[in-house]
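First, the structure itself, so that you have it in front of you.
Left out: one protein chain. Kept in place: all the others.
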Amino acid sequence: MSTRKQATLRETTVGRVRSEVLAFTVGDDPRLDLALVAADCLGSAAHATMLSRLPARVRPFGVSGRRALIRELRRIMVAAREGRFTITAADQDVHLAVERELTQRLGVLGKQIHTARSRNDQIAVDLRLLAREQLLGLVADTGRVAAALLALARRGRRVPMVGRTHLQPAMTSSVGLWAAAYAESLFDDITLLRAAYALNDACPLGAAAGYGVPWPVDRSLTARLLGFRRPVHNVLHAIQARGKVEGAILAACAQVMVSLSRLAQDLMIFTLPEFGYFSLPEGFGTGSSIMPQKYNPDVLELIRARAARVLACELAVMEVVRGLPGGYNRDLQETKGPLLEGLAITRGCLRILPPLLAGLKINRRALLAGFTPGVFAAERVLELVAGGRPFREAYQYVKAHLRELQAGDPYRSLAAKRHLGAPGRPEFKVARRRLEASRRWAQRQWAAHCAVVRRLLGVRYPLRGMREGV
Amino acid sequence: MSTRKQATLRETTVGRVRSEVLAFTVGDDPRLDLALVAADCLGSAAHATMLSRLPARVRPFGVSGRRALIRELRRIMVAAREGRFTITAADQDVHLAVERELTQRLGVLGKQIHTARSRNDQIAVDLRLLAREQLLGLVADTGRVAAALLALARRGRRVPMVGRTHLQPAMTSSVGLWAAAYAESLFDDITLLRAAYALNDACPLGAAAGYGVPWPVDRSLTARLLGFRRPVHNVLHAIQARGKVEGAILAACAQVMVSLSRLAQDLMIFTLPEFGYFSLPEGFGTGSSIMPQKYNPDVLELIRARAARVLACELAVMEVVRGLPGGYNRDLQETKGPLLEGLAITRGCLRILPPLLAGLKINRRALLAGFTPGVFAAERVLELVAGGRPFREAYQYVKAHLRELQAGDPYRSLAAKRHLGAPGRPEFKVARRRLEASRRWAQRQWAAHCAVVRRLLGVRYPLRGMREGV
Amino acid sequence: MSTRKQATLRETTVGRVRSEVLAFTVGDDPRLDLALVAADCLGSAAHATMLSRLPARVRPFGVSGRRALIRELRRIMVAAREGRFTITAADQDVHLAVERELTQRLGVLGKQIHTARSRNDQIAVDLRLLAREQLLGLVADTGRVAAALLALARRGRRVPMVGRTHLQPAMTSSVGLWAAAYAESLFDDITLLRAAYALNDACPLGAAAGYGVPWPVDRSLTARLLGFRRPVHNVLHAIQARGKVEGAILAACAQVMVSLSRLAQDLMIFTLPEFGYFSLPEGFGTGSSIMPQKYNPDVLELIRARAARVLACELAVMEVVRGLPGGYNRDLQETKGPLLEGLAITRGCLRILPPLLAGLKINRRALLAGFTPGVFAAERVLELVAGGRPFREAYQYVKAHLRELQAGDPYRSLAAKRHLGAPGRPEFKVARRRLEASRRWAQRQWAAHCAVVRRLLGVRYPLRGMREGV
Partner (left out) sequence: MSTRKQATLRETTVGRVRSEVLAFTVGDDPRLDLALVAADCLGSAAHATMLSRLPARVRPFGVSGRRALIRELRRIMVAAREGRFTITAADQDVHLAVERELTQRLGVLGKQIHTARSRNDQIAVDLRLLAREQLLGLVADTGRVAAALLALARRGRRVPMVGRTHLQPAMTSSVGLWAAAYAESLFDDITLLRAAYALNDACPLGAAAGYGVPWPVDRSLTARLLGFRRPVHNVLHAIQARGKVEGAILAACAQVMVSLSRLAQDLMIFTLPEFGYFSLPEGFGTGSSIMPQKYNPDVLELIRARAARVLACELAVMEVVRGLPGGYNRDLQETKGPLLEGLAITRGCLRILPPLLAGLKINRRALLAGFTPGVFAAERVLELVAGGRPFREAYQYVKAHLRELQAGDPYRSLAAKRHLGAPGRPEFKVARRRLEASRRWAQRQWAAHCAVVRRLLGVRYPLRGMREGV
């Protein structure tokens, strides 16, 4: 083979390898990164604004350059929203896709926006902007499920229900107590979502590849423009915090999902024909193609299973970063998929529940039928004790005469438990207060965030058709 | 076989089964529960105090009963501290072990303390009291590592170090930036620990088995006596929150461990003879029985590996509760082991690091030797750009002439990056402020907690020899 | 301060650090390693035998040295079995503890046994010997549960039971089908346990620290002496396979546990008073100290939860080794705890089940009562189809007239499904064959293993009171 032929062959091989390597490294990014277009435009707008205000000797462009860039970024954001923006494998990721567009339209200016920036701080800020919207959406969605549970609790506040331990009938409880317990669980989850929000609320922009830049960039300015409480101080940490923030978000999502999974598990059991405590509303059961009698709770089963998937997403993110050497590593790319998947699953589950809960039928008769005599055994013991028998003796007596035990009055039994938080004292003030507080907080943050977008990009925000964050 | 013989045989079999079942269900509890004795005494003291103030017609004992109980509880707490309290398999758990002691000493009074209480709310409150101390200890320990990192950062604030991306030499950085980045990571972790603390800071006592009691118990009083911010309102949630709180604590621990694992990974690489950037202090390397030259970083390796174990602990806890039906389920017992293991591992790793970091030797010469010409390539490009060449062309030129590239002056290179958080502007005010804030917070909480114990049990607290929480 | 004082102070500090570092690195080993004493003695016996047969010029001792060593190793093994062998923190691990004993008794000979060996290949072979016994025990234990399920299936082979999908009543099934399904699941698990056994069945001894030794050691001989099918060929892989084997074992354990967890979940539901299909035998329910009617299935709940823990153990092991650099790393120590924990949990759960299943009462009446008319809906559709109506129409008709549907005869319905594996054709030949095959295999392996121990150490094996492997 001639040397030239050999060279050609070699180049072909290298070329093929290069394209396989590119496909391998790019992975799912072109698909996943579509979720980041708006955030990328926003981050770039802040960066461009800051650059345009640098001292004249170092600024790559001034006011008019900034204006042109902002105009194009706005256009791209809207186009993406309307499904008219694509990221190709050749683009690799959202940053290069946006840069390609900018350069096609604005020539060299489109490249200059990348001055004093790296894809490392760019993706870091994009993810935090996305996370901000998602966390506000999560708080709002979680609040809606909690509200639906409180409404259910109010409907069922005087409906007796057998309280269970070990899934076995144990003591008198109420539908109200049961539903409100899950609402309270979600309030706890909201505190964790808000903690993740606080962690997320710092701006990594200006960190470049983690070692800063030899430009007098104003990191406080970009942080402020983008509505962050402060910049991430240390530039290396700004890059290394990737994975940490994602992990905290997914840990909070996992807590939400675990709360929902337990609610789902209860509903699956309590809607069985053997219980019949509740009936799922029309549209929420799935039939069978061969069994006409079927009304399967697929939605609830999927919530239970998807909780396991969100936990796996969290784990994947945390393990990807565990033991990683300092500085940016390509491994971090693998935290993006699990983050987006975990967010999407959690929000999907939260949004399917309010109509289910609103339409849930409470079958009082079936609930009362659950009050077998055994449920009153503990109360019978206490009666005997009140009548003077020692506890141990009374207990043994009732245990020995379980078959003769009579069912008591669930309502009276309920009424006897009236201390704070007990089923016989249904009051939802505390819960409503927590709900209101989280609602107000989320609305305030969302309004501030929308104002940030409007100010930076001069666009109405939320964009048309966009599911609002809150 | 005679009927009597058969009956005897059957009883023997049932007896054997019973003891096997007991061993199976009790599991590791007798060992694990030793960690809970102090908390159990504290929770019981609050409950006894509350009971003694109930209306006369329902209170099981009055002031003198309370006094006797408190005295014994104090005695048990001190005995446990001194290793003189044991929990047997027959006891099953800490609650029954303490009750046994109380009953042996005080007769029926020892049983009456269990009025209007269940082991379910008892273990719930015990775990929260333990978690409170542990979280304060974690915040303090984490702060100490962060302080050691800041001290190291200060020592190395003007020592150039090659900044890396993909572990490959990339750009000028400094030892100060590197060490301070990990400190900042730990500050972030502290916010997560504090979020877990806030979640934990509510009192489940009075929930009994999750359905309240037909006594007018004062749940706000016990919450206040025990120093909680508020009671868990809903009694069912008070029981169902087990696992949730543990999961949040372990998620925060996992974040701490991941931060430490990355620091450990860096140190393992940078202390290799091929780097020699740092030297571990005497006592921190482990030799080999056959290779005299060895100085192995076992401590760092174990930190990296134990981070994986803490993540597994978190996962175990979250999965145990996922999909669990409502109300108490015995499954919850299996969250205790992972919680205690995760806490012990995390605190152990945090406590071994400060002396390691304090004694870490910075080898400036080796660090400077790392500045190969390539590290200056990006700067050379910028110089050419400053001299008028277009960026793309300058980049290609430098890339084509990499071999001729000269190493630059790391100090000058450092000095050029002077914006907020950049390596050329080492300042630790922000970090110190965050450190101080967390320190003050932890001390305040700890003081309040100690006051709670003193007030309730009349004992000097922390007990002698006890590793203080902060 | 005088120089001498300073030196003293420094030494004290270093000493304190050293002891803290030792405590940190040793971790739980002194406790965990007790499980490895027998294996360590066995491995050492093989190594000593091989050394004694080396060419005269290199062998550290001959026949009489070997005899003395074997005698002491046998003594230690028996002592450990009887609880008379301890490992102290100063020993660090089982290897040094055994070496200490040998040296105390035999002087320099006790040290010479360590010729051409490292703790790295020593622990590797110990773990494989332990794993061999444990895997054989697991196969035997799993077989026993499967046998108990088959016995239950035989008892219930003609007892109709509502088959469920989505937990909702679906179609006619039988107790026999239900119980036999779990038996078959366990047979599948046994194939995975045997695959782990095959992976484990290679001898790492002679690999030293992973790079071999400058002695003409005979690795094939030690492999043969210890009953392994072959040596691990590559000495580096012999060391690096740690974690891999453990991961495979725990993956198989996790599969067993997941099978058991599903069985447990079914039993928890089907023993609820609302179902009453089965009753747990006496001794397997746990009562409540306040509710006399309670009969809680704690054993089943713990199985469900412990399955999550074994999964977490597997994960911990796999993650500890993921991304680890080649060669021995101290991280590997952290795979030991999860391995032992996962094995203990799995075997504990397997051993508690046979008496539970043997004593499980089948309540035919309750099972028949579960056959509500809806269960026959699909059959009614097929009848109409057989009578000439198109399927879709028949389906719609039945769906529209669900309330008028009559319950059919479960026995007839069962009898109609008679193809291979169907509930109307209960036959257990295939299952029994699989059971017998696994039993025979395990017994054969166990006998061979015992012969290995006897031959090497001249001790009766299994040792007295030892729970046999099979």
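The first chain written gets the first letter, and so on, giving A, B and C; residue counts start at 1 in each chain.
By our rule, a contact is a pair of C-beta atoms (placed from the backbone, for glycine too) under 8 Å apart; a residue touches a chain by one contact, two chains touch by 3 or more.
All values reported here derive from a predicted model rather than from experimental measurement.
The missing chain, though absent from the display, is touched by one residue of A:59, A:306 or A:380; that residue is A:306. Set against the missing chain, the residues A:103, A:191 or A:286 yield one that touches it, A:286. In the complete complex, the residue from A:316, A:340 or A:450 that touches the missing chain is A:316.
Shown as candidates are C:15, C:62 or C:216; the residue that touches the absent chain is C:216.
Only one residue in the set C:109, C:226, C:299 or C:321 touches the chain that does not appear here, and it is C:321.
Mapped onto chain B, the interface with the missing chain covers residues 165-171, 268-269, 272-275, 288, 290-298, 301, 315, 319, 322-323, 370, 372-375, 377-378, 381, 395-396, 398-399, 402, 405. Hidden from this view is one chain, which touches chain A at 14, 17-18, 20-21, 24-25, 27, 114, 118-119, 209, 281-284, 286, 288-291, 296, 298-299, 301-302, 304-306, 308-309, 311-313, 315-316, 319-320, 329-334, 337-338, 348, 351-352, 355. Remark: the residues of chain C touching the chain excluded from display are 111, 120, 163-167, 170-173, 177-178, 180-185, 188-189, 191-192, 195, 198-199, 206-207, 209-220, 231-238, 240-241, 243-244, 247-248, 251, 254-255, 257-259, 261-266, 269, 304, 307-308, 311, 315, 318-319, 321-330, 379, 382, 391, 413, 416-424, 430-431.
Here is the rule we go by: only the chains that are shown with their structure count from here on.
One simple way to say how far apart two chains are is to compare their mean CA positions; for chain B and chain C this gives 30 Å.
Mean C-alpha position of chain A lies 37 Å from that of chain C. Multi-chain contact residues of chain B (touching two or more other chains): 209, 304, 308, 311, 315, 319, 329-330.
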